[in-house]
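In what follows, a single structure is set out as structure tokens and then discussed.
For this view, one protein chain was removed and the others were kept in their places.
For chain A:
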Amino acid sequence: MEQRLANTWQMTVNEKKFIETALLSDLRVDGRRPFDYRRLIIKFGREDGLSEVQLGHTHVMGFVTSQLVQPYRDRPNEGTLAIFTEFSPMADPSFEAGRPGESAVELGRIIDRGLRESRAIDTESLCVVAGKFVWAIRIDLHILDNGGNLVDAANIAALAALSTFRRPECSLGGKDAQEVIVHPPETREPLPLIIHHLPIAVTFAFLGKDNIVVVDPTHYEEAVMGGRMTATVNMNGDVCAIQKAGGVGVMHSVIMQCLRIASVKAADMTTKIKNAVSTSLYAYSPQVESYKTERSQRMIKRHTSTAAVDVSEPSHKEINVLLRHHLERSTIRSGELIASSSNAMEIETQLSEQDEKQRDGGARTFIGGPSNWDPLSKGVDSDALKVSLASRGAVRANTKLEESKIENLDVFEQSHPLADVNPVPPLHEVAAIDLQTKGERTLKDAVKPKHKRKKKPSSKTDAS
């Protein structure tokens, strides 16, 4: 936190003690576990290279621009990359307008080290005329709201903006090909930057006497922490930059453990950013616009349920994945992606547990192979069956499962429910019901009274 300032917010002793005591039982004030990230939302603007990132309450905007300049004398054939940070006073009362304070400079340099020194952006491709004209990429990061952990949010904003930025194409012309002609975007399609890898910054805070480690500290935790460490790693397991600028001393083993956690988080974050970027690209490309709306309309017809929070964008490849997990999501809003944090991992584990439970319940009725008591049935391919059922829009209310589903959805954060109403019942059940109607009738069917079908749960357990 900024050192001086009469109007700096001071934390009360009670609040400090509360945070530290809660951490002793592995609880954080906002309900997260020590290594969970907050909710991440990445949005893009109308222009190329404009991104807006919200990590919990922290709100950062990134904007990338380019300009033709003279290169540095010692690197005549490389473009340049510069990062400017703007800590707006509206973000935090301790930020001052005008000259960047210490933490602003530190943030800029951390992100700069992560991008430039690790060669994430290919600067040699930015050279137009060696020694005379190169592209200078300028990244502006504006902090709009300081909810803690500005470094991570600003880093994501910078990466997202760089991924969607397009620089104008230029060619040499004029007399003896020394003049550079910059083509406006109307005449020639602007080019993306060459990004080798995405360095993700993961910040750890060390709190309390025993130096408990937490990931993604909030504003309150930052006021209480003894020290912090930012590790910038990429998906390939390379450490791109580390910044532990003093603060409380920690054991060597703790640092290595933090790096391992950081590489896991980096992989997660990289997929989120890439998904967000690719969704936004689809949204603004005119030829794909119709494809996207058509696809989203198809999704509304098929999957009428409350959208649940989960990672990754809908693509026709993933529809099977969606079905298998019994939750649908749809992103209609162009260029907006709601990605949950490590809740994704929670969701997956919990869903697989649910799957197991339901499969156990349904296993006795529906086995995905030829029925062993009926020599003439061919067996049903479960995937094909699910897809065909989904396209028919078979929706049968199943109250028990509805309740359990609603419970689950309350536990996870809900995003805006788009289409309405009837949740799609677990398809195992539907499949089972249909198999009974589709499969050949045997003596057992003849014996069972017809009205028993109303009580589906009980019929499940009875049928063999």
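Basically, a residue touches a chain if its C-beta (ideal position, glycine included) is under 8 Å from a C-beta of that chain, and two chains touch if they have at least 3 such contacts; residues count from 1.
Just so it is clear, contacts and distances are computed from a predicted model.
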| item | value |
| --- | --- |
| Omitted chain, identified by the protein name its UniProt record gives, among "TRASH domain-containing protein", "U6 snRNA-associated Sm-like protein LSm2", "Exosome complex component RRP41 homolog" or "Mediator of RNA polymerase II transcription subunit 11" | "Exosome complex component RRP41 homolog" |
| Of A:28, A:113 or A:265, the residue in touch with the unshown chain | A:113 |
| Candidates A:69, A:248, A:267 or A:281 - the one touching the absent chain | A:248 |
| Chain A, residues in touch with the chain not shown (by the definition above) | 3-6, 102-103, 105-106, 108-109, 113, 117-119, 227, 229, 233-234, 237-252, 255-256, 259-260, 263 |
